[in-house]
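With one protein chain held back, the other chains of the complex are shown just where they sit.
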Amino acid sequence: MRISHRPVALVFAAVLGAACRPSEKVVKIAVAVPLTGDMGTEGQGLRRGVTMALEEINASHRYPFRLEAAPFDDRADPKEAVNVANLIVSDPEILAVVGPYNSGCGIPAAKVYARSSVAMVSPAATNPEVTAQQLSPEWTGPKNVFRVVPTDDVQGEAAARFAYRRLGKRRMALVHDKTPYGQGIAEQFQKTFTALGGRVVTVDGISVGDKDFKALLTKIKSDAASAEGVYFGGLYTEAGLILKQMKELAMTPRLIFISGDGSKTPGIFDVAGDAADGAYLSIVGIPVEDLPSAREFIVRYKKRWTAAGEELRPFDHFGYEATMIVSEALARMAPTPAQLPLDRAAMIAQLRKTDYMGMLGRTTFDAKGDTGNKIVTMTVAHSRDRSFESIR
Amino acid sequence: MSLVRKLPWMPVLALAAVCLLPFIAHIAHFPYLVRVGGVVGLFMLLGVGLNFTLGYVGLFDLGYIAFYAIGAYTTAIAMRAHCSAPTSIALAVLVATAMRAFVGVSILRLRGDYLAVVTMGFAEMTRLTINNLDGLTNGPKGLQVSPWRPLGFLSSDPNVQFYLLIMGAVALSVVSARRLEHSRVGRAWVAIREDELAARLSGIPVNRFKLLAFTLSGVFAGLGGALFALWEQFVTPESFVFWESILIVSIVVLGGLGSVLGALLAAAVLAGLPLLLQAKLSAQWIDYRYLFFGLTLVLVTLFRPQGLIPASRRKTRLGP
Partner (left out) sequence: MLAQQIVNALTLGAIYALIALGYTMVYGILELINFAHSEVLMLGAFVALGLFRFFPGAFGAGLWGFALIFAASMFLAGLVNVAIERFAYRPLRGASRLAPLISAIGVSIVLQNGVFLGVNTQSLPFPQPSGIRSFLLPGGAAVSSLQILILTAALALMGLLHYIIQYTKVGKAMRACADDVATAGLMGINSNSVIALTFFIGGALGGAAGVLYGANYGSIKYNMGFLPGMKAFTAAVLGGIGNTRGALLGGFLLGLLEVFSAGYIPTGAQWRDVVSFGVLIAVLLIRPAGLLGASTGEKV
């Protein structure tokens, strides 16, 4: 049998051509968050924030190349986060990482990024150790870890002052979800509240994914110490259920409810309905709704994503802000297409010089890489129009 | 006749392939492969380890991850108490094995799925206890582990170092599994799996052999946990959820109960597939990663219900 050589040669040429075609110049920003699994909801939100930021940057033709989001799924599993980190550092086109979502993922992954001098800007991991570990003598590599979200201690402290001074509460019950975030802010609340002279009457941990907290709430309700309110460290699903069940047990409005930014999302109204009314929720920075730039962000976000049935999640705007900060640093590098792939170490150096005015307010990074933006605002939830009114 | 007997050069070939991987990854400018190899190696170790319990003796253990967690946390705590890394590994193996023996003594008289539920319960209790004992384990915030750089003379890349170390442990586990499989002990185990009553009537001390298999599994869980903790330099309760136990059981069953080679292959497929999909799926398909994984699980089971490489001994079995 005679085989014609021509088709073979053609295919070969086509393959070669595809390989050698001058591809579009691209710089990738990795988004390493849980895209599936139990935390998939939050991770998908972060990814939307990052994608939207990059779309806006590309639309403004700010750089002589395109910025592209490279999503990676760590399933909120620390082992997967390290896998993802190893994959990310293997791709020279990736300049920086926005992520991870969990502190448990952030701590081990940061070490991998450091060994390859890749900057990591976390939009959600709040455990102090994520950045503090860089100061350890055992740290190898540059100090590459930054975060745009303040650590646990900031919000817990502000909420404790608010409860003690503003609301005049003296006895609070503490509930947290046994995660680094929830337990972290709850512990800080306890520290400040007791230092002020208040009394934390009970401390209880629940598990994420649980739905029934009535046993615990009944205990708090009938406790002899008669708490005047509940401080909850955790996310909106559990917060919403607690609010709903507090109402069913006729605890609210006699008992107040305070929680952190993990609960301040319209999602809480889906879970709690009108039981969310009157809940006090702290947020970081000036409230998004009060900043003109942020108001525009919300409008754009709704325009871009609400058609897809998606609503703003608690950390989405941190993902957006983190991406914008990376872009600012990139602008200071004054990159040209000839320099691709860009120098990752230079990115870290530029991020360190960050002084960015965005929708969270002014962001600068201290020696550890933590944000200097430590303003906390308390808001109160209104289910009628699914809004959060800030308290001045 | 086992596959290894038919192909006597296979272990050598496998060893060569294993050692070549870091070079290939280096040449291909894709160091990620070494990480994948190491993670797959950890699951191979766990698969071969659980194969003693589930594969050889047929004890349905749904809580194997607990002993991996115990190994990892023992290492982390020992390292923080300034033990050397090898001492910490030894301690981890010791503690995990001892715990396994202790648990085994109390629960092994349970049968079938009751054993599965009790082991699952034990694993959840272990994870929750680790999460709640903040004083010892730092609770949900996890424990940092000081870096340890073994085999520094071979490579300066910690991933390569741990990859080789883990593969060494896998080789150790495979050799011990195969030696035991063809010994009096191994035959007794299979006899118990196939018909416990007949085995007992044939004079096999069933309880003692069950306990031996159950305890031996603990050695590899402890070793795996120790290597995991030292490699990641961080342990947190989030790493030891129920899902991981399910994954290891799937590896043993999908490999073929009692088949060491099958467990190795299934570990490569089940632990490696999501990692390779992560690297190869484009942005819009990345969310479908675990959907593909679930489909693979169903399809492989439907097409190879006896496992990828059924153990040679099962073929001689009569009846259903």
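Going in written order, the chains are labelled A and B, and every chain counts its residues from 1.
In the analysis below, contacts are C-beta pairs under 8 Å (C-beta built on N, C-alpha and C of every residue); 3 or more make two chains touch, one makes a residue touch a chain.
Model, not experiment: these values are computed from the prediction.
Annotation: of A:Gly184, A:Gly198 or A:Gly240, A:Gly240 touches the absent chain (contact as defined above).
The chain that is not drawn here is touched, among residues A:Ala132, A:Leu167, A:Leu249 or A:Ile298, by A:Leu249.
Against the chain not shown here, subunit A presents residues 36-38, 40-41, 44, 175, 178, 202-207, 209-216, 218-219, 221-222, 237, 240-241, 244, 248-250, 267, 269-273, 309-311, 313. Residues touching the missing chain, restricted to subunit B, are 60, 106-107, 109-114, 116-118, 120-122, 124-125, 128-129, 131-132, 196-197, 242, 246, 249-250, 253-254, 257, 287-288, 290-291, 293-299, 301-302, 305-306, 320 (touch as defined at the top).
The definition used in the following text is that only the chains that are shown with their structure count from here on.
Subunit A and subunit B have Cα centroids separated by 34 Å. Considering their complex, residues 29-32, 34-36, 39, 128, 131-132, 139-142, 144, 146-147, 158-159, 228, 232-234, 236, 238-239, 241, 275, 278-279, 283, 286-287, 289-290 of subunit B touch subunit A. Residues 35-37, 44, 69-73, 75-79, 82-84, 86-87, 89-90, 102-104, 107-108, 111, 115, 127, 129, 133, 136, 138, 140, 178-180, 183-184, 205, 207 of subunit A touch subunit B in their complex.
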